[in-house]
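Every protein chain except one is present and positioned as in the full complex.
This part shows subunit A:
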Amino acid sequence: MADHGAAKINHDNHLLLDQPLLRLPYELLRKNIRSAHYHIEWDTNAVKDLLKETATNSINQKATKEDVVNNLDQMLARMRGLKRKLSTYAEEENRLYRQSTARVAHLRELSDIHTVEDVKYETWSRQRLDRLIVDYMLRHGFNESADALAKDRNMLELVDIDTFVTMSKIRQSLENGSVQEALAWCNENKKELRKMQSNLEFELRCQQYIELNRSSSSTRLLDAIAHARKHIIPFSNTYPTEVSHIAGLLAYRPDTPYEPYASLYSTGRWKMLADLFTDAHHKLLGLPQFPLLHIALSSGLSALKTPACHSSQQNQSHQGQKPHKSSTPGPGKEESPEPRSHGTASLQTSVCPICSTELNALAKNVPYAHHSKSHLLEHDLMLLPNGRVYGRVQLDEYAQKSRLGQGEVKDLVTGERFREAELKKVFIT
């Protein structure tokens, strides 16, 4: 439905897709501070204790000068280590603040734009699309493309390449059959994962156990039992059935046809783990589970789609003002029996985005937009004898451009000619 209100930008609601833009650096800052806190606590306590001990010993004359110097050296080494670590965190913090400020400034530009028709809106919206595309590329692991696009568009501060590259490395290691990296990540985020009740660590531990079971050597099997005692049994209250399956696995060889053991041995588990990790990662950082572009597209395609976009009478659905041209070079489209039809007559025409090759097949699967009122692109409609309806103005214009004689009109789509007397007025209520 078209109304002029629709062109107005509702600032409270226009940035739904852009929430992660500010939320992610915020979450990363939290994580950064937490890690810094951990290291400060750890090292300062150690140094404080050692200093106190040294002081007491030296007062009680239990420590020689050398002991004291040694202890001081130890403290210095610790503090230098802390400084190194802390500097990285401080740098990361500065980077995140820089990023946040740049992002807020980018979003804020929108508050000066009040309607979609504003030229500035197009610039802004294009940049948003670039962001969405980078996000899409990163989530599908096309990291190089994402990097290239972000650099080309000079918007590194507006996209989260580092976060996703780190993530995809861990994901890849899982896909290649290694749990170490993912376990390290679990360890870093232990508290949050527990809060989320994520089963990621449990599944990773199970995988380790499964891999130990895969071997036929008895020492490996003993290792498996030891591993299970240490890492899996603690979960037996949380995941009782899974743990009992895991325990039973000892009795089955990797080629067993019996469930659930066969699926436990399946290599498909690696992909499952990778997905599980991705899931936990996104949830932890407050990122949507799937690309933002998917959300934008599923809502946008429907909003733009009309029943005419996938009409079986492809050519027939096009209409003078903004028709779709059917001479698409796509497969199977040239077979229409008509002579190559020319969808448009007036210069001010453009192909509908849903009809255009890029999105046509994609939009097939989404519902079309709901309209409660007719919306006609042309006025003074005239019916041609072949059943097509065009606006008076468009017919006249086309007739003139086609150098037709007086009292003649030409179909804008099929090119058939008719006498004006054959036309009939049509009323749309």
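As a convention for this text, a residue touches a chain if its C-beta (ideal position, glycine included) is under 8 Å from a C-beta of that chain, and two chains touch if they have at least 3 such contacts; residues count from 1.
Following the convention adopted for this analysis, contacts and distances are computed from a predicted model.
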Name under which UniProt lists the unshown chain, selected from "Small ribosomal subunit protein uS2m", "DNA-directed RNA polymerases I and III subunit RPAC1", "GID complex catalytic subunit 2" or "Exocyst complex component EXO70C2" | "GID complex catalytic subunit 2"
Listed residues A:Ala182, A:Ile210 or A:Cys352, member touching the removed chain = A:Cys352
